[in-house]
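The complex appears here minus one protein chain, its other protein chains still in place.
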Amino acid sequence: MTALLNIDNYRLDIPTFDGVLKVLDGIDITLEQGDTLGIVGESGCGKTVLARSILGIGPRNAKRVSGHIVFDSTALDELSEADWRRVRGVKISMIFQDPMTYLNPLLTIGRQLSDVIAAHYRAQGKSAPGRAERHARCERLLEQVQIADTQRVLKSYPHQLSGGMRQRILIAMALAGEPKLLIADEPTTALDVTIQAQILKLLRDLVDRLGLTVVMISHDVGAIAALSRRVAVMYAGTVVEQGMAESILTRPRHPYTRGLLAALPDIEGDAQPLESIPGTIPNLINPPSGCRFHPRCLRATAICRQEKPETRSVGADHVVACHHAYD
Amino acid sequence: MLTFTVRKVAVLVGTMLGLAALTFLITNVAPGDPARLVAGPDATNDMVETIRQEYGLNRPLYEQFAIYMGDLLTGDLGRSIVSTRPVLDELARYVPATLELVLVAMALGILVGVPFGMLSAVYKDRFLDQVTRIFSISGVALPAFWFGILLQLFFAVRLEWLPVSGQLPLTELPPEPITHLLLIDSLLHGQFETFRAALSHIILPAVVLSFPCLASILRVNRAEMIEVLQSDHIVAARAHGISSSRIVMIYALKNALLPTLAMIGLRFGWMLGSTVLVETVFDWPGIGLYAVSSALASDFKPVVGVTLVIGFFFMMTNTLIDLAYAWIDPRLRRS
Partner (left out) sequence: MSAEFQDTAVHVPTFKERHASTIRQWRLYIHLFRGSFSSMLGLALVLLFLILAAFGPMLAPYPEDTMGAVKLGQRLLPPSLAHPFGTDEMGADILSRVIVGARTSLWIGLVITGLGAGIGVPLGIIAGYKGGFLRAAIMRVTDLFLAVPGLALALAIVAALGPGITNCVIALAIVWWPGYVRLVEAKTLSIKEELHVEAARALGAKTPWILRRHILPNCLTPIVVKASMDMGMAILSAASLGFIGLGAKPPHPEWGSMISVARTYMPDWWWYSAFPGLAIFLTVLGFNLLGDGLRDILDPRSRGR
């Protein structure tokens, strides 16, 4: 089965006043249809830049140095604006972290939703449906994300609704074009814990019901674990470990993944001192040579400083990029 | 929305009253004899005394204030020394000309400033943008009177395309007043020659008057559009596949419109103030020229009248803009 999404050795640079940020350094990610992939990593590891680059809405002055992103046999790097309109929202959709700032504060929800619907029609060369039809579709979309009071919500402005409601609306907007792939960039980070659970459950339902393929990006390992079947761990612009969630979360092989999981406070059991990974994330203008994690790694040796580790398979659907992976 | 409107109108009324009080203050706090101020520099001492009695300027200050406010509320703005006619009548005569000029200038400013600001933002840093940036910054620095004189020199004298001054050539009769605005009246009467003449007369002063306004609107619109275009919800709209033109024209513009509106309000005020300059240069028979000639003749009452009228128009425009603000941005309706 050919992969739905294939990111192949993707390198991205962003020029800044202080120098060139080597934000993504050879990302390899594969995703099959119907899969759920969680990309986990600390702030600054490049996961949001990656997500946005997939949809072509990354930083304006970013430069692709090498590599490709291929979706459903279409190379996404060479698309024109007109082509993108047929992809965005229609084939690939995205939901964002803070629904307050990602919704236009001056337009009603109904207006924003129906604009998205109309845009999809136009992108496919068909004329936009009439008001009644659009209204009906809006209602169906809201029902799909389990919003009950559709009439009231459609007439409301974003600031009049709760955070959880706004996130559902963003999801509804993302689903308007019936996309195959949904990218969720920190969808739960800005929400209260109880609402987080609701949204994750909703996403789970959508995956089961609609056969949606989801890429979820988060620094919250718990959220990733709740939704994703497969996981990719990112550090400083590289993928250090990728594979089945169960495998990675129970038996992490990469020192960074180990440190990340060990740092999670354990609510069960006796109170123990919190473990943390020594050091800080590296400067991306002058990243560490060889393996980018080596300055903070307890298992680092000379080769880690000299050579960037190759990605090796360590089990069924479990790969690691490390010279001294755990067994 | 209704309570919001009512509240704004109440503020307007309050401000006008305060303004009246302010003009009273200016008249009386200024050094020099208020009676002499009203009587004019050529008045004899006897005349000054008569004025003093007549206007009750020998009464205690608070009584004078009450009389003053009472007069204002009944529309008595005093008399002009130069023409001896009531100030109110003369204002009524001169306001339409200024109104027409300001409206045309404002229209110019918005109709050119907003689209070019938008285009400048979309084509940021390209040639169009550089040109408009230089234009918009010099536009505000340009002294209106100097610009007017230069335009007169160039277009009226050198090229003889346009008339030098005035509202209508002496040979034309103004149309029967309906709205008192020459351009509209001549159209309503079907007098196209008059319309053409009036138009050719209004072009230069309107361009001069609109210039700083245009420049500011362009700047603010461009800046706001640039900022909005980088905001999160625009990113989301793009991610949802909404077309760039739609994003720019509707989504971004609506968000950028607010500060642009505020700038329009601000600039309108400056424009009202600049009418004194432009009307002087072009001999435009409006309240600006009236104020200047009165001030130069030390005829004080008309100056106060003009100040009140200008203040009123400015305040009213600001109130309208506040209402427009609340209409566009629903988040503001609560305040």
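Should a chain be cited, it is by its letter among A and B, assigned in written order, with residues numbered from 1 in that chain.
The working rule: a contact is a pair of C-beta atoms (placed from the backbone, for glycine too) under 8 Å apart; a residue touches a chain by one contact, two chains touch by 3 or more.
Quick caveat: nothing in here was measured; it's all calculated off a predicted structure.
*Asks:* Touch partners of the unshown chain, restricted to the chains that are shown, please.
*Replies:* The undisplayed chain, in the complete complex, is in contact with B.
*Asks:* Quick one: say which of B:174, B:269 or B:285 touches the chain that got left out.
*Replies:* Hidden-chain contact among the options goes to B:269.
*Asks:* Hey, which of B:70, B:115, B:143 or B:169 is the one touching the hidden chain?
*Replies:* With B:70, B:115, B:143 or B:169 as choices, the missing chain is touched by B:143.
*Asks:* Suppose we count only contacts with the excluded chain; which residues of chain B make the list?
*Replies:* Per the touch rule, chain B residues meeting the hidden chain are 15, 18-19, 22-23, 26-27, 30-32, 37, 124, 133-134, 137-138, 140-146, 149-150, 152-153, 157, 223, 226-227, 230, 269-274, 276-277, 280-281, 291-292, 294-296, 298, 300, 303-304, 306-307, 310-311, 314-315.
What we mean here is this: only the chains that are shown with their structure count from here on.
*Asks:* Which whole number of Å gives the spacing of the CA centres of chain A and chain B?
*Replies:* Each chain's C-alpha centroid was found; their separation is 53 Å.
*Asks:* If you look only at chain A, which of its residues touch chain B in the complex?
*Replies:* 52, 55, 57, 81, 84-90, 93-94, 96, 98, 101-107, 115-116, 119-120, 122-123, 157, 159, 170, 173-174, 176-177
*Asks:* Which part of chain B faces chain A closely enough to touch in the complex?
*Replies:* Where chain B meets chain A, its residues are 231-233, 235-244, 246, 251, 254-255, 328-331.
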